[in-house]
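A single protein chain has been omitted; all remaining protein chains appear in their positions.
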Amino acid sequence: MARSRAFDVRRQSGFAFVALSCFVLLYLPIILLVVYSFNAGTSIAVWEGFSWQWYVSAWQNEKVQEATILSLIIATCASIVATSAAVMAALATTRTSKFRGSGLVFAMINQPLMIPEIVTAVALLIFFAMIKVATGYTGIWYLIIAHSAFCIPFAYMPIRARLQGMDLNLEQAAADLYGRPWQVFRRVTLPQLWPGVLAGAMLAFVISLDDVVITEFVKSAGQDTLPTYMLGQLRRVITPEINAISTVLLAISVALVVAFYMLSQSKKQ
Amino acid sequence: MIEISGLTKTFGSGDSAFTALKDVTVTIEENEFFTLLGPSGCGKTTLLRSIAGFVDPTTGSLTINGDDILSKAPFDRPVNTVFQSYALFPHMTVSENIGFGLEMQNRPKSEVQSIVQEMLELVQMTALADRMTSQISGGQQQRVALARALAPKPKVLLLDEPLSALDFKLRKEMQIELKRLQHETGITFVFVTHDQEEALTMSDRIAVMNGGRILQIGGPREIYDHPAERFVADFIGDTNFVSADLQSVEGEAAEIVLPSGKAIQARSVTGGATSGKVTIAVRPEHATLTAPGALIDGTLQNIVYFGTDTHYHIETDANSTFVIRRQNQPDAAESQKIGDKVGISFNPGVAQVLRD
Partner (left out) sequence: MSSETQSSRNRWLLLSPALAILTLAAAGPLLIVVVYSFLTPGDYGGVIWQFSTDAWFNVVAERDFFDETIGLSDAHLSIFWRSVRLSLLTTIVAFLVGFPTAYFIATRPENQRNIWMLLIMVPFWTNLLIRTFAVMEIIRNEGVINSVLVGVGLVDQPIQMLFTDFAVTLGMFYVYLPLMVLPIYASMERMDFSLVEAAFDLYATRWRVLRKVIFPIVKPGVVAGSILVFIPSLGAYVTPRVLGGGKNLMMGNLIELQFGQGRNWPLGAALSITLLAIVMVALIFYVRSAGTEETPHG
């Protein structure tokens, strides 16, 4: 029995095809990159069988070890600093009435999202070069401060969203029930805010871990994070060792982003 | 006893300034169920929040039992609030919510426990003590919010439209429940609502507010039977407004002459005019339908049957209508029909002269 299909108002011809191609396109290069990290040969294009050898060689590479440690130290410090600053800033911008200069403060916090990274990188290169000459200090705090700065807006976003979604009455109820400001914050605001803080910290961590441009310009001689180490290696003969390092970094980022997604889903309930 | 005098609150400044409270003066007695009634934006919630400490009045004074509380933070004021949205802490259980205020006051653990137990019994929530507040119904949340605010035994309990989120039947139950709680605890209740019926059934006294001012304060019967201003008469129940000539005032008695030329005694209003053109208010159920030649004559325009009673709409002149409400009797046949000439009459003292 012939029966015509119901008219689907949402269909647009070709759109599904483009969309699905888009997903393939997004993931194909990454999947190939991961696959070739397990290549037994030295090529990143010719498959010669499965092997863990490049993971082992990356693990044993002293330069990679140092870069990994530096990356983790910087990402940890920067996400802690940025998240703490972002929590305070979010409290200041959501828990008080609209104030003179609020537009400026907002622009300032989001400024790292608007200004091209290369410009900030150059600015920091010049500024820190002056300080390095003046103080003689060439340690990792330049990198931590620089990373903290561009991580602030990423940490700020989910925290502010969480605060705005929170019922202001809860804090007033706590104050009404004899809670002093610090007690209100600790017993009512913070437990509610917690998923936002965690989400913000995770985003900040991922952003710090992934940064290339600013790190490349700010780092002192001999300092390398994983991304800047990889950037340097790309100029040479590329072996699947780079794929192996990339795969590990990808895994960390994906895990954190998926966890972030779960957290932001839970807040909607 | 709460003494509020000359309280004014202006939000913003310059052109965008908005005055939410204008020179509000009122005394709320100990152990009283006091209601602030008015439409949204009338200032009733601002007044309540001024007492709670969430609004900082621009000028005026506010004392509780003689203590000036305006300079105190919300957590230093001996008042507790039941919020319109309940504002129960979602990350705490029912018991933890109820005990929160006591804990903040650093009461000993055993005392907190026993008071929480007592409160759970008072609002009949003992069985659900360990539930999270998101796992209980709206009516139960309402009870927990009440118990939480009552637990620290405040001098004054502030209630911000606490019943507005409940459905009709539950609201009726809670009205009786609230009255019972007020009676049992002996705490002064300050209750904010826009629902006139709620105000009339529960309150000892009502303050009717509009435009940031208190227009009239009085018991429910006083407010209903003898509204002082057009707004009060209009906001609470249905009313007929009739213009009249005021002849003389002697105490509560006012002699008025209606447009038909008939004279009758009405009730005077304090602070109103003593002679000249005035408006009087007559409740629909206080007037009766008679033959023409009564106090006011008109043409029957519409008859609306409501089950318990019937409304008669009478056109008294080109642009005014007078409504009479008559209680229905079983199987009574309708004797009037639309287009009939009819009369309206009411007893001396029923008509209320309005202030404006």
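A and B are the chain letters, set down in written order, and residue numbers restart from 1 in every chain.
As a convention for this text, contacts are C-beta pairs under 8 Å (C-beta built on N, C-alpha and C of every residue); 3 or more make two chains touch, one makes a residue touch a chain.
Predicted model only: the values in this text are computed from it and were never measured.
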Among A:40, A:91 or A:198, the residue in touch with the chain that has been omitted: A:91
Of A:158, A:179, A:195 or A:227, the one touching the omitted chain in the full complex: A:227
From A:111, A:138 or A:183, residue that would touch the chain that is not displayed: A:111
Positions on chain A where the hidden chain makes contact: 7, 9-16, 18-23, 25-30, 32-33, 36, 43-46, 81-82, 84-86, 88-89, 91-93, 96, 99, 105, 108-109, 111-112, 114-127, 129-130, 145-146, 148-150, 152, 156, 203, 206, 209-210, 212-213, 217, 227, 230-231, 234, 238, 242-243, 246, 249-250, 253-254, 256-258, 261, 265
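Here is the rule we go by: only the chains that are shown with their structure count from here on.
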Centre distance in Å when chain A and chain B are each reduced to the mean of their C-alpha atoms: 55
Complex contacts: residues of chain A adjacent to chain B: 167, 169-170, 172-180, 183, 187-188, 191-192
Residue ranges of chain B in contact with chain A within the complex: 52-54, 73-76, 79-81, 83-85, 87-91, 100-101, 104-105, 148-149, 152
